[in-house]
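Starting off with a structure, shown below.
Only one protein chain is missing; all other protein chains are in place.
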Amino acid sequence: MPVFNVYLPAERFTNAQKYELSQALPQALNDALDIPADDRFVILTEQTAGNLYLDPSYMGMNRTDNAIVITVLFTAERPFSAKRRLTRAICARVSTVLGISPDDVFIALIPVPKENSSFARGELQLVTDQP
Amino acid sequence: MPVFNVYLPAERFTNAQKYELSQALPQALNDALDIPADDRFVILTEQTAGNLYLDPSYMGMNRTDNAIVITVLFTAERPFSAKRRLTRAICARVSTVLGISPDDVFIALIPVPKENSSFARGELQLVTDQP
Partner (left out) sequence: MPVFNVYLPAERFTNAQKYELSQALPQALNDALDIPADDRFVILTEQTAGNLYLDPSYMGMNRTDNAIVITVLFTAERPFSAKRRLTRAICARVSTVLGISPDDVFIALIPVPKENSSFARGELQLVTDQP
């Protein structure tokens, strides 16, 4: 179910890197949570400098012009331990494929209950005992 | 309140289709939930192929290059039955106006409590008994 939205600085990463990024994110789901690697729904959005403002140092980080934001529509029912494994795996995979610092990877997990996701056909496939 | 974000493959749909899509989404709210048809807040984002990665078969579907993702900021207080009616109505309406397969329509409902929406003026209009 996770859907990734990644906001990247425009014209900074190659097409090959963007493709690798689209693979790295489901790989992180697999690393952290054993989610099948074909659960792959990734939306990239490229932002010009005038349309992206990420503080360079908030929370003691050293963010650069490479900094990105990743939001993830993520199963609300997962515990904290799963979230921490996932954000660690995302940061590790993404910083590697994009060649950026771990300080440049901001992640927010947006909770979405299982019963709120339709993979297609208008059905809510993750609810197995539907009334 | 629902706000729709639709991520579409770029240069695949006509302006007329995009306009019809913007009408179809509030019509689906009306079909499923009797929400007034002028509750219409729709944001379309067109994605080049290198910026959109949707697995072609996950969960037993047959997704094509027409596949789209729809996220909906949706009232958190609604029950499962309302969600199912809504995702079915969205899929039916959208696949018709865009001329795409129901397999190509991914939907995620992001829960937003009523007290979190400001339709304008900085007020939270859906809370009627404000302290």
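So that you can tell them apart, the chains are marked A and B in the order they are listed, and the count of residues begins at 1 in each.
Keep this in mind: contacts are C-beta pairs under 8 Å (C-beta built on N, C-alpha and C of every residue); 3 or more make two chains touch, one makes a residue touch a chain.
The structure presented is a predicted model; accordingly, all values stated were derived computationally and were not measured.
Among A:N30, A:T45 or A:Q125, only A:T45 touches the chain left out of the display. On the side of subunit A, the interface with the absent chain consists of residues 7, 45, 47, 50-55, 57-59, 61, 63, 69, 71, 74, 80-81, 83-84, 87-92, 102-111, using the contact rule stated above. Of the residues in subunit B, those that touch the hidden partner chain are 1, 3, 15, 18-19, 22, 36, 38-46, 73, 76, 110-113, 115-125, 127, 130-131.
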